[in-house]
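Here the complex is missing one protein chain, while the rest keep their positions.
Naming follows writing order (A and B), and every chain is counted from residue 1.
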Amino acid sequence: MKKAAVDKIIDSYGADRSQIIAILNEVQDEERYLPEETLKHIAERLKLPLAQLYSISTFYRAFSLVPKGKHQCTVCMGTACHVRGSDRVLSEIERVLKVKSGETTKDREFSLDTVNCVGACALGPLVIVDKEYHGGASPNQVPTILGKSKPTAKK
Amino acid sequence: MKKLNNFQELEQYRQQLKKQVAADQVVISVCGGSGCLAFGGEKVAAALEKEIKKAASVKVQLKLTGCHGFCEKGPLVVIRPQGILYTKVKPEDAAEIISETVVNQRIIDRLLYKDPVSKQKITKEDEIPFYKNQKRIIFGSNGFIDPTSIDDYIGIDGYAALAKALKGMKPEQVISEVEKAGLRGRGGGGFPTALKWKTCRNAPGEPKYVIINADEGDPGAYMDRSVLEGNPHSVLEGLIIGAYAIGSSHGFIYIRHEYPLALKNFQTALAKAREYGFLGKNILGSGFDFDVQVNQGGGAFVCGESSALMASIEGKLGEPRAKYVHTVERGIWDKPSNLNNVETWANVPIIINKGADWYARIGTDRSKGTKIFSLVGKINNTGLVEVPMGVTLKHIVFDIGGGIPNKKKFKAVQTGGPSGGCLPESLLDLQVDFDRLTDAGSMMGSGGMIVMDEDTCMVDVARYFLNFLKDESCGKCTPCREGIRQMLAILNRITEGKGLEGDVEQLQEMSGGIMDAALCALGGTSPNPVMSTIKYFRNEYDAHIRDHKCPAGVCKALVTYSIDPQKCIGCGVCLKNCSSGAIKGAKKKPHKIDPKKCIKCGICYEVCKFGSVKRS
Partner (left out) sequence: MSHQVNTASEIKVLIDGQETRVKPETTILRAARTLGISIPTLCHHPAVEPYGACRVCTVELKRGKRSRMVTACNYPLREEGLEILTQSERALRARRLVLELLMARCPEVKVIRDMAREAGLEKSRYPQGDTKERCILCGLCVNICNQVVGANAIGFSSRGPDRKVGTPFLENSMDCIGCGACSFACPTQCIKMTEENGVRKIWGRDFKLAVCPVCGNYYAPIEQLEKIQKQVNLPPDHFKVCFTCRGLKL
C-alpha cells in the first residue's frame, strides 16, 4: 500500500492513537492484510511503539499479517449456527478447498475463516462469501456457495 | 435543516412533521434487517419503488426500515395503515402488491402468514401470535421508521425525553427516575443502572465519560445490532440523557466491526443529531454540551468486558484489568467512565417519557421493564422477541416461537451466551428474569436464547462453548488461558468416546478453581456451560464415557451411518447428496454406505424420505 494512501486513512482519523483499530480495519479492507511496512509506517505516524502495534495487529480477529486470497469465505460459528450444523458445513468447505480454517488455498483464490457469530442467527448455518450472506447452508450446497461447479452436487 | 435552538422550536418542528403525514397515507415498510436483507429485502424494496413510480395515481410512501424481528419469514413487507403483513416476499410480487393491495384494496392470499397450529391465514401483523404475545416498547418502533431519517424519529416523539430532562429535571432527578423505574443493565450482569450512574456522577475526577457498549459478542444474540441498525436515535437519545445525568460532555460508542450497517446508521444518526442541535454546544438552549466519538472493535469477544473495552478505546491492547477499583471511578484514561450496553441506553428515553411508575409496572419484583431476546436455533419462529420480564420460558419458546420444527422434541434452551447455561425441559415454567435465571445456573446475559432439540448433544454444546472461549480468551491470566484449554481437552476426549471415569468430577473441580481464580468476569463465568450441562444432563456425559454412545447422534466418532436394505428403494437421493462419494448403488436397488469414505456429515440421514438411513 502506498504511503500516501495510508496517510490519507490516518489523517481521516486525525492521526488519533485511540482510532488505531478503525485505521487498521480500513487498511485490512483495502489490502486484505496488514503489510509489515504499512504497520511500521503507522507506528511512526502515530508515535506508537511498534511492539504495541504488533500486539494489537495480532490480537484481533479482523486482522491478518499474511496476504489473503482473492475471495474471503467466512463460516459463522455462532451457537445458533452450531446447533443447526455449521460444523459439518465447515468440514465440507475445508474438504472442498483443501485448507483448514484460517488458511488460504495454494492458488490464492480462497481464504477460509470462521467467525464467532455475526448476529444473523435466523440464517444459520451461515456462510459469508465476499460479504454476501448464504443462509441455511448445508454440506451439499458448498460447491454452489463457493461458485464452483461440481457435477454430483445439486442445489 | 437549521439547528433547533430551544425546546419550543423542537415541538413546533415535531407538530409540522406530524401534520405532513395524513392519517390515510399508505406506507409500505420493507424490513431492512440483516436477516431480510440476506433474503433479498433490498431487491424487494427496489422493485416496489419501481412499481410505485409507475402507478402515478396512488400516493405511497416506501420505507426501508430496520429489523421487524420476525426474521424467519423474511423478506417482510407491512402495508399501513391497515397493518397488512406479507411474508417471504419476492421482487416479482411487487407489481401485484401495488396494483392489488394498494390500488384495489385486495389481499394477496399467498403472501399471508399461515399459522402452523390453526392452519389459518392471518392478514394483520398484530394478530400473528409471534407479535401478539410480545410487548414491544423498545423494539416496536423499528417497523415504523427509516433509521436514516431523524425526522421519522422526531415524528414518533423522538428527542421529547431529552427535551423533558433538559427542560425540567435536575441531573439527580433523572437518576432517581431511572432508579425508581428499576432499570438494570441489559448487557450481562443486570447491575442497577441508576446506582452506576450515581457512583460515576459522584466519583472525583473530570472529565467523566459515558459509553455505549455495542460490542455485542454473545453468540446467538443480535438484538443490539438490530436496535442500532433500526433505531439508532433511540440509543443516542438515551446516551445524551445519561450524560446529562452523570455530568459528562464526552461520549463514546464502541462498536463491532462485524456490524457495518449498525456503524453506518449510527454515524448517520450522529451527523443528523449534530445538525439539529441534539449534540454539540448548548443543546436545545439548555447550556448542556455533549458529543460522541465512534470507536471500532476489531473482532475480540473480550472487548465487551468494560475494562478491556476501555483499554481498547485508549488505543491499548484490549485485555481486562482487575476491577477492584471500578471503571465508574477509574475508567478511560483513569477518569470516571460509565458504560451501558445498547439496549440499556435505549430504555432510558422510554422511562423519562412515560415515567418511572409506568415503567416499573412492567416486569417482576426485581427485574423491571421488557427484555429483547433473540430466539434462535431449533425453533419455528426464529427472530427477535421483546417480552415483559417474568414471562415463562414456555411462553417464549412455544407461544411466540411456535415450538420446535419437524415434530422434534424440545431438549434445552441456552441463555446468557458463553457465561450462561442450558436449562432443561423441567424448567420451562421458569419465569425469565435476572435473578431466576441466575438461580437456575444460567444467566440473562445479553438475551440470546438458543433452543435445542433432541438432536442436540449437550456434551457437544459444552465443548462448543469452551472452544469458543478458548478462541476468545485474551490470554492474560493463567486460569482462563490454560484452564479452558485443559477443560476442552477433557471434553474433546469425552466426545471422541475416550472419556475416563472421573472426568466429570475433574471438570467440576476445575470449574470451581477457574471461577475463583480468573481475572475477569468472562473467565470467571467460563465454566458455566459445562457446570449447567453436567447439572441437568449428566446422563449424556455418562453415556459418552461409559457406553461410548452419543444419544443425540452428534459426536462423529461415536456415530455410524448405514442403509437398511429392506427399506431402501434405490431412489438415489442420498447418493446425489453425498459429497464424499461414500454411497454406491444401482438405480432402484438398495444403496450402501462405504464406512471408509463416509465423513459422517449426516446429509443422507436428513434427505432420505423413507427412513432407510440408520444412525447408530
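We adopt the following convention: a residue touches a chain if its C-beta (ideal position, glycine included) is under 8 Å from a C-beta of that chain, and two chains touch if they have at least 3 such contacts.
The structure displayed is predicted, hence computed values, not measured ones.
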| item | value |
| --- | --- |
| From B:C477, B:L491, B:I545 or B:V559, residue that would touch the chain that is not displayed | B:C477 |
| Given B:P81, B:P116, B:P207 or B:G512, the one touching the chain that is not displayed | B:G512 |
| Chain not shown: contacting residue from B:R485, B:K592 or B:R615 | B:R485 |
| Residues from chain B at the interface with the omitted partner, ascending | 195-196, 199, 300, 317, 321-322, 324-326, 328, 470-479, 481-483, 485-486, 489, 506, 510, 512-514, 516-519 |
| Contact set of chain A toward the excluded chain (per top definition) | 36, 49-55, 58-59, 65 |
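Here is the rule we go by: only the chains that are shown with their structure count from here on.
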| item | value |
| --- | --- |
| Cα-centroid distance, chain A relative to chain B, in whole angstrom | 22 |
| Contacting residues of chain B [partner chain A, same complex] | 34-35, 37-39, 71-72, 74, 216-222, 225-226, 257-259, 294-301, 312-318, 374, 376-378, 382-383, 414, 417, 448, 450, 452, 456, 461, 464-465, 468, 471-472, 474, 576-581, 599, 601-603 |
| In the complex, chain A residues that touch chain B | 17-22, 24-25, 48, 52, 55-56, 59-63, 77-80, 82-85, 88, 91-92, 95-96, 115-124, 133, 135, 138-140, 142, 152-154 |
